[in-house]
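A single protein chain has been omitted; all remaining protein chains appear in their positions.
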Amino acid sequence: MIKKDKYKLEYLSSLFISIAAALLIGGIIMWLYGKNPLLGYQAMFAGAFNSQYRFATTLAKMVPLVLTGLATAVSFRSGIYNIGGEGQLYLGAFAAAYVGITFTNLPGYLGILLAVVAAAAVGAAYAYIPAVLKVYYQIDEVITTIMLNSVAIFFTGYLVNYPFATSQGKMGGTDMVAEGYQLSRLVRLSDLNSSIFMVALIGIAIYYLLEKTTLGYDFKMVGQNKDFADYGGVNSKKRMITAMLISGGLAGIAGSFEVLGTHFRFLQGISPGYYFDGLLIALIVKNNPIGIIFMSFFFAALKTGSMSMEMATEIPSELVLIIQSVIIFFIAGEAGMKKIIKGFFKKGEQL
Amino acid sequence: MAEELIRFEKIRKEFPGVVANNDIDLTINKGEIHAIVGENGAGKTTLLKILYGMHQPTAGKIYIEGQEEKIASPAQAIKMGIGMVHQHFMLIPSFTIAENIVLGYEPRQKSIFTDFKKAEKITEQLQAEYGLAVDPLQKVEDVSVGIQQRIEILKVLYHGAEILILDEPTAVLTPQETEELFEVIKTLVKEKNKTVIFITHKLNEVMNISDRVTVMRDGKKLQTMATESATKEKIAELMVGREVLLSELERDSKQGQVRLEVQQLKARDNRNLKAVKDISFQVHSGEILGIAGVEGNGQSELVEVIAGLRELESGKIIINDQDLSESSSGEIRRNGVAHIPEDRLKNGMSKEATIAENLLMGKQYQKDFAANKVHLKQQAVKKEAANLIEEFDIRTPSAEVSAGSLSGGNMQKMVIAREFSFDSPILLISQPTRGVDIGAIEFIHNEIMKKRNEGCAVLLVSAELDEIMRLSDRILTIYEGQITGEFENNKDLSKKEIGLYMTEKRGEAN
Amino acid sequence: VILETEAVQAESELKVALVVSGGLGDRSFYDSSAEGVEWAEEDFGIDSRVLECRNDPSLFRDRLIQGSMYGDVVVVVGFEFYDVVQTVAPEFPEVEYIYVDNNVEGYDNITSIIYKENEGSFLAGALAAMMTTETEVPNITAEKTIGMVGGMDIPVIRNFQVGYQEGAKYIDSETKVETVFAGDFEDPAQGKESALTLFSQGADVVFAAAGKTGEGVFQAAAENKKYVIGVDADQRYINPDVIIASVVKAVNVSVYESIERIINDELDSGSLYTYGLEEEGVYIGYGTEAMEQIVPAEIKEKVQTIKEKIISGEIEVSTAY
């Protein structure tokens, strides 16, 4: 028990060290570029946290990241790799918009519920295709999900340009969802809306599912050794499909919140690759649900903060991308680097 | 006359938290067959991997023909004429036998292309020279473990090895194959002047073939002695640190009703070939039914079908008077069947998961461990793990470490602990002591017998005829997917007779 | 106190934020808006900042707010801001918004600017239809086929398409107009492939309404000795041998003029400015005078006539909206 905690602590500390090292390198890049890294980071920090609006913006950016991160975690833990969350998100978002513009007379909470459930159902249904192909036909889900992403994005693009095209505003988008279904904004100006509470609930639910339930245990065992699970009486095929359905559902819900909480309609290109951000986050924290929440917060802060950094110091936004990837490289290589450094010191001792 | 070939001097190897080799001094003579024995985790494999350049010793020196040598890599070891056949085969499944043999030292054409024709020829020559028949163009994934063993040896010989290290070469071989292997080893030593070091858990083999034997325990070398001057009992005692009595097991004779019955069972193997052809039998409570057969004759598939892990083609499986022919593995478990699988790493456990998680498998939906089949009761899970670790003497610092960090013998104990803890009336047991040291074998045999005496119906499959004969009440022989004979186990039953029923030559027995 | 500081600011410099939905460097639409701001900077000494959203909808609101916090005037470029600008502008009543490429009504501080791109592309269609039978121009065949490469199948581009087709049919109803949507505004390779497809179908003049994807169209034309009509900015300078003309949306001019109006206090805040042929907000550009003209003078004249007819209302151009 003590040992486990010690490992956790060690992992956390090395995570922080790698983030710090990455920020250091980012600082060096800024410095080489002739900018004051301290000012840059100060602006970044201020930009992410400094006012109610900014903090709220950071929180708002967390919403899709947490959901897509959890979607990744559920599937990856179960040994079925859902890379198709982006497509599921698009279809889910569209489904929510469809509900929001079609059934406009329901009481608000009911309409929202219906839209979210429809999004989850559609996302799950779309995830069901690669799941079945994987489980019953042994077709690699990585490729099918990537392909189906594009299909969904183009398909929704068609829908909002033709049958569901809005008459307002010359955009590739649907009409606005009924006013009653628009999630209330929490902080003046910012996108932050009540979906964050639902995300908190979903986060707790998924944490509970993965860490404290029989199904979560089954998922983990299937992911670690499918043959072992089957041998132990766990139907690995069903579990994989279940995991994929949950994953697709979560991605769909992420889409619905973009519609109900942020844009109030479905827009072409509604997600700038949220699912891939979420995937990255989940991988970094090794599919740990709590870790996903913290890492999403970090990534969201990086995203909002980098804008202020850009404004305040005129550091180009590309540089921010570079710094971001350096951070990821450091975190990804953390374990290996630690080993090498340890080995280095060990050698030193011997000499 | 005994000419020193290799000398280990104060060889020490530390892994994080473990001293695998603790200052070992050992000499290997030229032209001898040197057996190394010891409990699981004693450090045998580690020591020889150091010789083969796969591990670097933390301290100590190795002398070869009196010269101190640093063996930095397998490539270097190969150059020095050292070859090793590993405990787990090191063959590329999708490559042909010839390709595997020449891998790393390919004959070439125009210096950059592999000369496949020549590789084939080399294989032909080698197999003719050493009498180890293989088909060069077959893929490794399509051949039996026995053949794979041959390929490994041919590969080492192709490398020009003068010193052959064999790490538990007989663990997966049938008695016949073992015999053949020993013939080969003997000729290698006598006619080709090779030196052989081999690790084994089977003391019969030590007595049978080795010139000298070294016993290891807990990373230390205890003693090296001439085999002539040793006895099995003495070696066993040295190894385990106490007397080991593989004596007659106590058995109550109160057989009961039929628990497990299979009727005209048919099933296919992974390559979709017929593996089980029309097999029928019954197992009663309080009975151990042993299935004796050369590996690859359908016994693995038979057990998998009964356990619900393999589709059955036709036939019936009746468990506790219920027809469960079409049932899933889960249903079969819930209806009172526990199963110790033949390959613990493949499906008996998850290496990444903790020991506690491994011990929970199959029980996660039980009331004791889950509220409403949903909420896992962590405390109960922990407690169960602690109990089983204690009861089955699983050597581990904690139930929360990953199961992959256990030694092979302890992994097996973990699997057995889990399966026996279901209190299932029916036990399917496959190769329960494979790769397990003699102390653990004694323990496992006792546990199986205890279960039998408690009234369980046990179906036992083992490649070890000794094991079958020691434990079973009744023995079925299996050959090419069919039952070829049935025997009551008693003192008159000879190994030889059963052995014949396990092969094509069974006609001669009649 | 507040009034005082405001007065001081007004005397010093006007701050203008330019918020674009895409990214600069497209050598057409967005660059053109930035050019307008630059002109204003030179002429009026304003202070400016550019905020790019790089087609990431999650950035729209935040960038617009950042721009609003910085600027006295925010120039918002991109139809995509339709919703966002309507929710942000009321929160910054003291900020003046110039919203380019879409029409928002009913806000005191949002002035919309839209373009009749269909009128411009009508002329382009007519021009292309005339050129495609002009066999005296090198490499033009008698076949009556022209093409268009659209970036994506979205309303603005369809508005171009509608005008282009009508213009071509106006010249000769038998002219075939083939359209390919590349599916991306930032994939020049796909643009090139689309153009090559059109060339293989017999088109010898292709209208590229595709942002950066258009760069590939230019190269395809250069290799095959075919011709292209550029878009948004006068793109002839990019390759005067193949880009024979451009449908210019004078975003630069309209942005510049709007800032000028604000400085001179002439802006009709909250109204809609429509830039069509008549307002010279949309026109056909033939590059600078120094460039050798590929389009024959008669055709230019004809285009001029059609232009007048559109302005006079004699010709009505449909729209896709």
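Should a chain be cited, it is by its letter among A, B and C, assigned in written order, with residues numbered from 1 in that chain.
Keep in mind that, in the parts below, a contact is a pair of C-beta atoms (placed from the backbone, for glycine too) under 8 Å apart; a residue touches a chain by one contact, two chains touch by 3 or more.
Note that in this section contacts and distances are computed from a predicted model.
A.B. asks: With one chain of the assembly withheld, which option in "Na(+) H(+) antiporter subunit D", "Nitrate reductase subunit gamma", "Cytochrome c oxidase subunit 1" or "Putative deoxyribose-specific ABC transporter,permease protein" matches that chain's UniProt protein name?
C.D. replies: "Putative deoxyribose-specific ABC transporter,permease protein"
A.B. asks: The chain left out here touches which displayed chains?
C.D. replies: A, B, C
A.B. asks: Which residue, B:63, B:95, B:182 or B:281, contacts the hidden chain when the whole complex is considered?
C.D. replies: Only one listed residue reaches the unshown chain, and that is B:95.
A.B. asks: Any idea which of B:13, B:34, B:86 or B:259 touches the chain not displayed?
C.D. replies: If we include the chain that is not displayed, B:86 is the one touching it.
A.B. asks: Considering the whole complex, which of C:87, C:133, C:197 or C:319 touches the chain not shown?
C.D. replies: Missing-chain contact among the listed residues: C:197.
A.B. asks: Using the touch definition up top, pick the residue from B:10, B:70 or B:108 that touches the left-out chain.
C.D. replies: Counting the whole complex, the residue in contact with the absent chain is B:108.
A.B. asks: Using the definition of touch stated at the top, determine which of B:5, B:42, B:62 or B:78 touches the missing chain.
C.D. replies: B:78
A.B. asks: Could you list which residues of chain B touch the chain missing from the display?
C.D. replies: Those residues of chain B that touch the unshown chain are 52, 54, 73-78, 84, 86, 90-95, 99, 103-106, 108, 112-114, 155, 159, 268, 272-274.
A.B. asks: Could you list which residues of chain A touch the chain missing from the display?
C.D. replies: So the residues of chain A touching the unseen chain are 129, 133, 137-140, 142-144, 146-148, 150-151, 154-155, 157-158, 161-162, 276, 279-280, 283-284, 316, 318-322, 324-326, 328-329, 331-333, 335-337, 340.
A.B. asks: Take the complete complex as the reference. Which residues in chain C touch the chain that isn't displayed?
C.D. replies: 23-27, 31, 150, 152-153, 178-181, 183-184, 186-190, 192-194, 196-197, 200-201, 212, 215-216, 219, 238
Here is the rule we go by: only the chains that are shown with their structure count from here on.
A.B. asks: Roughly how many whole angstrom separate the Cα centroids of chain A and chain B?
C.D. replies: Between these chains, centre-to-centre, one finds 45 Å.
A.B. asks: What's the distance between the Cα centroids of chain A and chain C, rounded to whole Å?
C.D. replies: Computed from C-alpha means, the inter-chain centre distance equals 36 Å.
A.B. asks: I'd like the Å distance between the centres of chain B and chain C, where a centre is the mean of that chain's Cα atoms.
C.D. replies: Whole-Å distance between the two chain centres: 75.
A.B. asks: How about chain C: which of its residues touch chain A in the complex?
C.D. replies: Residues of chain C touching chain A: 49, 51-52, 54-59, 61-63, 65-66, 70, 79-80, 82-83, 88, 91, 102-104, 152-156, 159, 183, 321.
A.B. asks: Spell out the part of chain A that touches chain B in their complex, as residue ranges.
C.D. replies: Listed in rising order, the residues of chain A that touch chain B are 1, 3-4, 212-218, 220-221, 224-225, 227-235.
A.B. asks: Which chain B residues qualify as touching chain A in the complex?
C.D. replies: 307, 309, 328-334, 339, 341, 346-353, 357, 360-362, 364-365, 370, 373-376, 378, 397-398, 400-401
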